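Note that one protein chain of the assembly has been removed; the remaining protein chains are unaltered in position.
So that you can tell them apart, the chains are marked A, B and C in the order they are listed, and the count of residues begins at 1 in each.
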Amino acid sequence: MIVSLKADANPAEVLRALVSRGLWVTQVEKSASGEPRHYVIASYSAATSVEDLASIDGVSGVTTSKVEHPRVSAQGPTVDVSGVVVGGVKPAFMVGPCSVESEAHVREIAERIAPLGVAFLRGGAYKPRTSPYAFQGHGEPALGWLKRAAEATGMKVVTEALSEADVPAVAELADLVQIGSRNMQNYALLKAVGRSGRPVLLKRGMSATMDEWLHSGEYLLAGGARGVIFCERGIRSFDDATRNLLDLGAVALLAHVHKLPVIVDPSHGAGRRDLIVPLGRAALAAGAAGLMIETHADPPTALSDGPQAIPLAEITAVLRELRAAIPRPTSNGGAS
Amino acid sequence: MIVSLKADANPAEVLRALVSRGLWVTQVEKSASGEPRHYVIASYSAATSVEDLASIDGVSGVTTSKVEHPRVSAQGPTVDVSGVVVGGVKPAFMVGPCSVESEAHVREIAERIAPLGVAFLRGGAYKPRTSPYAFQGHGEPALGWLKRAAEATGMKVVTEALSEADVPAVAELADLVQIGSRNMQNYALLKAVGRSGRPVLLKRGMSATMDEWLHSGEYLLAGGARGVIFCERGIRSFDDATRNLLDLGAVALLAHVHKLPVIVDPSHGAGRRDLIVPLGRAALAAGAAGLMIETHADPPTALSDGPQAIPLAEITAVLRELRAAIPRPTSNGGAS
Amino acid sequence: MIVSLKADANPAEVLRALVSRGLWVTQVEKSASGEPRHYVIASYSAATSVEDLASIDGVSGVTTSKVEHPRVSAQGPTVDVSGVVVGGVKPAFMVGPCSVESEAHVREIAERIAPLGVAFLRGGAYKPRTSPYAFQGHGEPALGWLKRAAEATGMKVVTEALSEADVPAVAELADLVQIGSRNMQNYALLKAVGRSGRPVLLKRGMSATMDEWLHSGEYLLAGGARGVIFCERGIRSFDDATRNLLDLGAVALLAHVHKLPVIVDPSHGAGRRDLIVPLGRAALAAGAAGLMIETHADPPTALSDGPQAIPLAEITAVLRELRAAIPRPTSNGGAS
Partner (left out) sequence: MIVSLKADANPAEVLRALVSRGLWVTQVEKSASGEPRHYVIASYSAATSVEDLASIDGVSGVTTSKVEHPRVSAQGPTVDVSGVVVGGVKPAFMVGPCSVESEAHVREIAERIAPLGVAFLRGGAYKPRTSPYAFQGHGEPALGWLKRAAEATGMKVVTEALSEADVPAVAELADLVQIGSRNMQNYALLKAVGRSGRPVLLKRGMSATMDEWLHSGEYLLAGGARGVIFCERGIRSFDDATRNLLDLGAVALLAHVHKLPVIVDPSHGAGRRDLIVPLGRAALAAGAAGLMIETHADPPTALSDGPQAIPLAEITAVLRELRAAIPRPTSNGGAS
């Protein structure tokens, strides 16, 4: 954003007015050619409108780059998924196994979690795996198992589409089609999923910027998707102390500045089940519209990602903790 | 960590027992020389003891690297700072200006925040600035202004030491000596501050790993510091959508796995005041022992970091929001 | 890799023997259960065989993780692309426009570069663009323009496949099928391209590890690709001083340790044409098997990435500089 000054403006006063709005300002110097001074504002803030800045005394004009994701900007904070509103006052929980391993297994999970108020049953029929020799998912049959388990228990289905060729089958059965991290910029897939008309859960790429993520959402909406829900699942970092680096600043930015619905996946974000509760609570506090959590009847035998799955026997307790209010600190600071 | 198997062990059973403890396992193959199989466990978990793993049926031995930060590991979750316990049930708030700009300014802030239950008055007398031509802080006089304002209002002082030469002056007046991000691996400074005996607030370096951070804490304790409180303030990332990337996974790891006190600085973490409340609440939910927040009577005139400072007139409301319990989600998931 | 010691081994002697081979060693401590000591070797080195390490006095066994990309490991340093060997003593140059904009334009380029010894004509018919509203390439017609230009001038064609649906058309006309960075882990596309049987140029993902990159190559070879040539084009970094961060350490590792052919794309790596020559020369010095360079008859009018394209009028000079031997330093160091 560029704020231009009138010839008789008091630059210090304009600077003051801009910083008072929480904007970081880079002052650009007067050139030899006698132009008026300019200020470049590096940080974007939805709370500040162009009209507001143009009204500052001494400002002659405000210019901005064209927003290139108009449909995403216009979407708003909620998405309706087969009658369930994501992004409203109640957090949406999306729970299930990493992979759909058998009809009995996904059914057992569904029956356990549905009574706990979990609205979405998640599970992978097609699994993106780093090695071509790792388990790739049970494919189309698993879609059927997932759908029947969800219908029998009154839940909605969220599952990933990996290949353009699978989109019709996935879109027919899924209430919410997931795009995985590795495919966030697989534009052919985004277009194919968009054409299906389904709402989409768009996971962030391993090193995607906010801008790239929003643009991928725009591909979906421009293609015909009925809504886009973003999903933060941890980005790549230099430290292997956790599996990924959960970026809750991005969640706060999406929720509070861009006013968009964002789900957080603390299972992948930390890669270890003992941090799912604190990070899940932190995500909700940061503004997440819900959580995606992996569970398994017997994690050690899981065909993928066992160490981060919550044992099914513990899922009731975990959901209870995630929903518990964070204790209100007393008013005397750290004084003992 | 390496788990060795007995010659007659059932590897699948051992694998199962390890994953059931939430450990990620890399199986290492049998070599030509006829050795028993081994399992390498990549992830560290405080919840799993060597004794526990050694007791698994089929395991012949468990070997681990020597912990090289024994004093940090032994410290425990609380540090007493001049009678104020950091890391207990009540979050510690550390509030004040980025730079101590004048005696009147810091006194005005102190008088406003002390009644709000803020235990620590923060403020920079010595400021590390990227440019040698930027304001470098008022130095020793500012230490006195800070101390008198804190004493008059019953707060403790936390302020940064930048130079070995300044350590005696800082340590005499500060209750808690801060090491800034740029100096996290300035070992000469860590040794000098350690020798002062004061408890220390150790900010994480811009791209420090957890392991390096813990080792820097060890320098302080080995040197004589009475306690180390860690401070996450955002790390460097590839995305400039926020000023830094607040790593709340590291906070959860320190708090819940390493059982160490960690303060979070959402002012630097996001660099924009409109995200301080959601990220501050998220930090507390993740396990932070407290928050460090910048405030200023008139942010646009601040000598440093104005855009991220909370206007003093709003600090009461911000602290109230940070302390408010996060609303308890109702039990029917995202259903409308 | 784990090196186990005999009960009577001298650990210091074994350590010495390992470090003398250039290996970084983490010593793992003896456990309570009376096991022999172990050494974990973190760094991999192709120059060190398991047999060699097992022969060290005092070593009872050496165990390693199973290599999960056996086909990539077995491929070797050269790939034959329609009769042109990539990875031999002569660097392969792949030159052409970012997008194939018209038949006349690509033909003009081909006629200019073919006499310069450029073996491959590059050009995008399908373009992955961050925004859905940016130019997406001329598609199938552009494939024909590219092919005819290459055939008329005796060059081979390298062009990108973006969608599974386009693979048959691309594979029919391209001598070398390119997988772009955003699709490095688009496994459905990798499988489809593998099935075509063509050799593949696999660009590295924006934040792909060496291990992930090799595994994606394995997908291609397991699927049927006749060979994989890797392509480093810069990774994501925290600094925007250059468009991307060209990782020539990865190039040296692929070329000298893994013995695989790797092409470097300095146009994307730096994003500015004034660094293409120094970085192209550096890439060849690091072990690159060739270079991919963008050119355009009139960069300012290019439909994509103009600022990094070499003007066609300068391509002769640029190729001459890239091929010029780096001047031999004289022997008296920096003495003037």
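What we mean here is this: a contact is a pair of C-beta atoms (placed from the backbone, for glycine too) under 8 Å apart; a residue touches a chain by one contact, two chains touch by 3 or more.
Everything numeric in this text was worked out from a predicted model, so none of it was measured.
I'm checking contacts with the chain that's been left out. Which of B:Ser4, B:Thr78 or B:Asn183 qualifies?
From the options B:Ser4, B:Thr78 or B:Asn183, the contact with the absent chain belongs to B:Asn183.
So which of C:Ala110, C:Ala125, C:Val200 or C:Ala286 would be touching the chain we can't see?
The single option touching the absent chain is C:Ala286.
Would you mind spotting which of C:Ala9, C:Val50, C:Ala169 or C:Met210 touches the chain that isn't drawn?
Going through C:Ala9, C:Val50, C:Ala169 or C:Met210 one by one, C:Met210 is the residue touching the chain not shown.
Looking at the full complex, which residue from B:Glu68, B:Glu111 or B:Glu314 touches the chain that isn't shown here?
Final answer for the missing-chain contact: B:Glu68.
Which one, A:Asn10, A:Thr64 or A:Ser82, makes contact with the chain that was left out?
Here the residue in touch with the unshown chain is A:Thr64.
Spell out the interface residues on chain C facing the chain that's missing from view.
Touching the missing chain: residues 15-20, 22-25, 42-45, 47, 83-86, 88, 90-93, 116-120, 207, 209-211, 234-235, 237-250, 252-253, 255-257, 269-275, 278-279, 281-287, 289-290, 299-302, 306-308, 311, 322-336.
Which chain B residues would touch the chain omitted from the figure, given the whole complex?
68-69, 128-133, 162-166, 182-183, 185-189, 205-207, 211-212, 215, 218-219, 222-223, 236
Please identify, in ascending order, the residues of chain A that touch the omitted chain?
The missing chain touches chain A at positions 2, 4, 26-35, 37-38, 40, 50-51, 54, 60-66, 207, 236-238, 240.
Here is the rule we use: only the chains that are shown with their structure count from here on.
Relative to chain C, which chain has the most distant C-alpha mean position?
It is B.
Give me the ID of the chain with the smallest distance between its Cα centroid and the all-protein Cα centroid.
Most central by this criterion: A.
How many angstrom lie between the centres of chain A and chain B, each centre taken as the mean Cα position?
26
Can you check how far apart chain B and chain C are, centre to centre, with Cα atoms defining each centre and the answer in Å?
40
Using CA atom averages as chain centres, what separation in Å is found between chain A and chain C?
So the centre of chain A lies 32 Å away from the centre of chain C.
Note the residues in chain B that touch 2 or more other chains, in rising order.
Where chain B meets two or more other chains at a single residue, that happens at 207, 237-238, 240.
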